[in-house]
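Single-structure report; data block below.
Note that this complex is displayed minus one protein chain, with the remaining chains in position.
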Amino acid sequence: LYEPLLSEKNSTRVETGEGDSPLPDDLTRDSVELPDLSEPELARHYTRLSQMNWSVEMGPYPLGSCTMKYNPSFTEDVAADPNAAVHPDRSVRSSQGTLELLYDLQDYLGRIGGMDAVTLQPPAGAAGEFAGILVAKAYHEANGDDRSEVIVPASAHGTNFASAAMAGYDVVELPSDDDGRVDVEALDAAVSEDTAALMLTNPNTVGLFERDIVEIAEMVHDAGGLLYYDGANLNALLGRGRPGDMGFDIMHYNVHKTFATPHGGGGPGAGPVGVVAELAEFLPKPHVRERGGSYELYDPERSVGKVHGYLGNWLVLVKAYAYIARLGDEGLADASAKAVLNANYLAENVDLEVPYSPFHHEFAATAGDRDAADVAKRMLDYGVHPPTTKWPEFVPEAMLTEPTEVESRDSLDDLAHAFNASLGDSEEELEGAPSRTTAQRIDQTDAARNPRLSWHALDDGEE
Amino acid sequence: LYEPLLSEKNSTRVETGEGDSPLPDDLTRDSVELPDLSEPELARHYTRLSQMNWSVEMGPYPLGSCTMKYNPSFTEDVAADPNAAVHPDRSVRSSQGTLELLYDLQDYLGRIGGMDAVTLQPPAGAAGEFAGILVAKAYHEANGDDRSEVIVPASAHGTNFASAAMAGYDVVELPSDDDGRVDVEALDAAVSEDTAALMLTNPNTVGLFERDIVEIAEMVHDAGGLLYYDGANLNALLGRGRPGDMGFDIMHYNVHKTFATPHGGGGPGAGPVGVVAELAEFLPKPHVRERGGSYELYDPERSVGKVHGYLGNWLVLVKAYAYIARLGDEGLADASAKAVLNANYLAENVDLEVPYSPFHHEFAATAGDRDAADVAKRMLDYGVHPPTTKWPEFVPEAMLTEPTEVESRDSLDDLAHAFNASLGDSEEELEGAPSRTTAQRIDQTDAARNPRLSWHALDDGEE
Amino acid sequence: MTRGSPYAPHTDAETEAMLEAVGVESQEDLFDIPEGVRFDGEFGIEARSEREARREMSRTLAKNDDLTEFLGRDHHSHYVPALVDDLSRRSEFLTSYTQYQPEITQGFLQVLFEYQSMLVELTGLPVANCSMYDAATALAEAARLAGRVRRVSGTRVLVPEILHEGKRGVLDNYVAGTDLTVETYAMDDGTVDIDALRAQVGEDAAMVYAENPTVRGSIEPRLSEIGDIAEENGALFCLGTDVVALGLLEEPAAVGADVVVGEADALGMPTSYGMGLGLFATREEFLRQVPGRLVGASEDAADMRAYTLTLQTREQHIRKERATSNICTNQAWVALRTAMHVASLGPSGLVDLAKQCVTDAESLAAELSGLKGVRAPVHDRHHFREFVAHVDQPATAIASDLESEGFAVHVVGEHRLQVCVTDLNAAKTDALVSAFEEVL
Partner (left out) sequence: MTRGSPYAPHTDAETEAMLEAVGVESQEDLFDIPEGVRFDGEFGIEARSEREARREMSRTLAKNDDLTEFLGRDHHSHYVPALVDDLSRRSEFLTSYTQYQPEITQGFLQVLFEYQSMLVELTGLPVANCSMYDAATALAEAARLAGRVRRVSGTRVLVPEILHEGKRGVLDNYVAGTDLTVETYAMDDGTVDIDALRAQVGEDAAMVYAENPTVRGSIEPRLSEIGDIAEENGALFCLGTDVVALGLLEEPAAVGADVVVGEADALGMPTSYGMGLGLFATREEFLRQVPGRLVGASEDAADMRAYTLTLQTREQHIRKERATSNICTNQAWVALRTAMHVASLGPSGLVDLAKQCVTDAESLAAELSGLKGVRAPVHDRHHFREFVAHVDQPATAIASDLESEGFAVHVVGEHRLQVCVTDLNAAKTDALVSAFEEVL
């Protein structure tokens, strides 16, 4: 299986001066060289490439912390509605459909997270984190409160650190306790009048619920800080517990995780941010509200401003709305139940130790004396996608596994088989893996040492 | 690669009496047992099955006489227009859009074939043949002319024989001459006052133009017979010659061949039938006409009646219309030019004798002392779809090859390579082929000797 | 880049090189067409860009009025899950050809095998083909089968007097080339008049055809008696039905059906101006007389289960004029969609949908009957999806007025309308009733 680059098939250089040019020469480039192929050739190119790609419609995608669920087809049709294809600079009067849908989604997300106000502007989870931290910062500044630190558990997603840093905060890393949860004593030591916020994921990145969450919230609040909820693992809690009820002040939602919008090979996502009432005036602008049966945009009084040029990833939000409307209360609660059941059932059938429990929607198994990354590569040969490996770091040779609710028992059994068969294979087989895939093991080191980032950078003679 | 049957994944038997039944027991069945799977499981089932299937978007599909061209995506979108989803029993007044489109398509096809009137009712090419022969029969009967025979060249498509027989005609088979064309002397001998029609494909099934077509037409007409054009090979003639101009009285169009509607793994197609003015009153009912700017349905005066319960395969006709509208005069003429060029270029590069020429859109190579079917199976191992084999029968070990205009020179070169590499392989390799495919060589004899036509017929223990 | 066909990939340079390889100077040189019958290519059809073609056709289609259709009469549709559109449009399915090379078309073959299996389950008959064009051609093929099989000596095909005109028309044409004749038998209050049929049938009958539900939506209460009458007279019993009705109504095999025909595209397809999917199932003994394609299971050289088109010696490309039928291209992709829809529903979903066809029709008939000047259903029968309503005023006028209100119903008699309700229009029944009140 090998598909040449578009440029290797046929390229043409076109002079912009050919034919009539509506611009003087000094305003135009001379020429442009691009692939030049017919529609049938392009259709085959992309069809073949698609056949060289794993997806959630092909089989399990148990990447821990990524919540790769089935993406219902009908949500695509809704997003393709011609009436959804509107420009953000239309008048509010002529955009009532869009605004109503956004308003209702704000409302749904508020209910689901136990939050009082929700912005839909952040175009991804990390952008949501950034927006949320901006809100915290604006809140403290409004109080004349100069705080310089954001506390983040060592096991947190890398984005938490980066988002806090982007907002100008110093990041204070918090170690885990022996049970894999927040070390409350360490937190007590870390929290101070410099603490702007504590960012937490709950269940955390090994699937454990932070049992001391109420105490943690009190500690942070007593010090004048805010509690931020990273929504990456919200799928474990749907209908079972709400961040707002646990004392969180700010949270983001990852709609491509919890609400099954397609991940699209890397994006687009959407990272709505919910806040408690006290923080609503700081949300990004504009915001949608309802007045006398119609919907309007307004700028919250002390808005942090913009985190996206317009109002975010609209079409993704439409799909998230569709998913929530389809499931309703009963479906949402069932999603978390089955996600947790699946993780527990799978762990039961995988021949690996799981150091931390009781876990919920995901578990961090340890590959012990095997290299977790090699085991993962070998799993590819058994026709499944492997879990997240070597993360979180405090679990040795971690294989962080999240099957989600969409897997059937049969497919979990297949997945367990792939784990166990890989573990039973020799070191040589592991290091030589994968061999039954489109590409064999790819040299990452060389890719980074000798970056070739476009077809221009490839040697002509290379195959 | 193996995908279990739906029934092997999960089936449930449901009693129809469960819950409230709105009918008395004696009007209902007791129960029904069907596959019982969730949407994610079904999505994966069909996605995996699709990945076990060749299609024209994967590569060349050079089946001679089948004209497997690229099917433009946009035609699907047009057919999915909600306004196309109408019921045939609506009033004419409320169906003007559908009727206008059908009327215009009748007109387009008339121009393309050089015919005076066209019915769109036949749901496939063979149904078109049947409808056309019914028209011929009605015409003769209207003339008080009792004719019992339809003449068909030995090299014709099997449907010609079957359609004529279905209409109650005796089929007279006409041999080919040494040049691969109609044997005019033999025709002279065969034509008589019993001749209802001669059915011809032109270019014929080895791609040769029937040079004596004008003489042939005269012979048939002089005997009081009609000349029928089988449109299967019309792609070779687009914009170059029209059946109506050659003396044909009746013709069918294969829209999934000439006009690129997708073949759908076997159908649906559409087989419109064009006739000269004299025969228009015999066309199936109802027919579309325009009166004072609006469109209506009417029954032609001496209509042969119905060949489909309604008006045929509407959604297929919409796609054909879209294709014709996209190409226009220039595109249609280019399609035939490139189809013929591609066939000639490919033949030039294949290491096989092509006994008959000058061929147009397709050529019948002979595999000589190799088994054409085995060569074809071996070609599968080289990643292409092979040509039609062992047909037409008068070409020994025929490999009837029709690349169509959509192949690029590169893909024709790949195809030639697959031919030549297969021919270079040993008998053992040919007989053992294919080995790199989803399934290896399939036992056709056993399938027919021991028919297992449903999952009910499979032994439980079978894998 | 390309001029001419946007779907021909040749650049000018490539065309030149290829002409040179072939050894001719121009494309025209490749055509061996006598001068007298050459054509100059001027059809007078203007080429459009993709965008223009879409816009133009979209405008044309928008000339169809925006009506809520309460229409049925052999062309039914139900809500099609998005899954079906999405997966059936995958090019591997949509743009593939008939499975003449089964080793690389196992996917489609398996889907067709599963489709056949679903129909076997639903009809109770062991052989189902993988499609006819529509119910009308399926019925006509059934009659031709009856004319061919050895155990039938008669030549008369009996069909109900209330029958869709399209079915009758196709049947007439399909048997015109045989020694079969078609005649009608009487109905009694919308379903078969059993006594009349018994009296009429005789030993020279080749086939008795009955429908359940009928084209009027009535559910036949005495199916097995019809089967018995046919059997006793040496005729085949052909039953017409549809794929949803099969989920609830009596199993055809259980009432003695020899052949089952009908529409299967009530599942899987949107309303599509009568485009259909003919289902065709029969007994094992008629296997070699079946028209159309059959997919069977077999094994490959590695002894794995594999699927293939089978018993092709029945077909026209092998048997020519002695084939069981001339059908070649069929409705395979529609069958794929139907199979996907059946699988999406599952057994409970199918049974529930079928029950809804009964209850919704019943409720709507009752509501209409509550209006002054309307009586429904006319027939004292249970109904499936649709029913006939008597209206005191002229039916044509009422239908026309309803159309102005945005609703379409059938006119089936001077004072008779026919109304069909499915999950697609069920939410609009109140509006229909109001419109009736308005126009009565």
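In order of appearance the chains are A, B and C, and numbering begins at 1 in each one.
Everything below uses one rule, namely that a residue touches a chain if its C-beta (ideal position, glycine included) is under 8 Å from a C-beta of that chain, and two chains touch if they have at least 3 such contacts.
What you are looking at is a predicted structure, and each value in this text was computed from that prediction instead of being measured.
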item: Partners of the unshown chain among those that are drawn; value: A, B, C
item: Which residue of B:Ser38, B:Asn143, B:Ser294 or B:Asn450 touches the chain not shown here; value: B:Ser38
item: Touching residue (missing chain; options A:His221, A:Arg289, A:Lys306 or A:His417); value: A:Lys306
item: Per the touch definition above, residue among A:Val118, A:Leu174, A:Val316 or A:Val350 touching the missing chain; value: A:Val316
item: Subunit C residues that touch the omitted chain in the full complex; value: 1, 50-51, 54-55, 79, 81-82, 86, 89-91, 346, 348-349, 423, 427
item: For subunit B, residues in touch with the removed chain; value: 10, 12, 36-41, 43, 47, 72-74, 76-77
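The definition used in the following text is that only the chains that are shown with their structure count from here on.
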item: Averaged-CA centre spacing for the pair subunit C and subunit A, given as whole angstrom; value: 46
item: Chain centre separation (subunit B, subunit C; CA means) in Å; value: 19
item: Residue numbers of subunit A (touch at least two other chains); value: 38-41, 43, 47, 72-73
item: Sites on subunit C at which at least two other chains make contact; value: 6-9, 81, 83, 85, 87, 91
